[in-house]
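Sharing a structure here in structure tokens format.
Every protein chain but one is kept in place in this view of the complex.
Moving on to chain A:
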Amino acid sequence: MSSQIDLALLAEVQQFLYMEARLQDSNLYSEWEALWTDDAIYWVPANGADIDPEEQMSIIYDNRSRIGLRIKQFYTGKRHTQAPASSLGRVVSNIEILDVNGDEVKVASNAMIFECNLRADTVWATRNEFLLRRTEEGFRMARKKVVLVNNEKPLYTLSFLV
């Protein structure tokens, strides 16, 4: 990567992350699911940012088929913890392009998420890392890692799309 900032790429990445956030905040489940590649990994670690998800428990560690199951569960109408669905508003910022490698762009960002559900209002803060892959339809997510800053502590149910 050159030291020059590629503003066009940054704008493109930014638009993609904002769109992803909008789909999540709007609980547009299948539209969000369509953003993933076939070899996708969706990872929300517990107990730190750098555990080995193959050996240690994570909050979410989904391959593509399990992402599909997660989405299908919402559409049954009996995913009780999301019926009614959480009301969500999130702010995405600190977007930084970490690496460009052929079709793939590695991106870091932060998010602050305000969730309102039957229990209470809850604020979640995350440090995210994406591996975006360029396809004919635009960027797709090959990997998304969501590090909840309080993931070493007991957490209330987190059943919306984070």
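Just so it is clear, a residue touches a chain if its C-beta (ideal position, glycine included) is under 8 Å from a C-beta of that chain, and two chains touch if they have at least 3 such contacts; residues count from 1.
By definition in this document, contacts and distances are computed from a predicted model.
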In UniProt, the chain not displayed here, chosen among "Glycine betaine/proline transport system substrate-binding protein", "Spore germination protein", "ABC transporter permease" or "Aromatic ring-hydroxylating dioxygenase subunit alpha", goes by "Aromatic ring-hydroxylating dioxygenase subunit alpha"
Contact with the hidden chain, among A:Met57, A:Val91 or A:Cys116, goes to A:Met57
Contacting the left-out chain: of A:Val44, A:Val107 or A:Leu131, that is A:Val44
Even though one chain is not shown, chain A touches it at residues 44, 46-47, 51, 54-62, 66, 69-70, 72-73, 76-81, 118-120, 152-159, 162
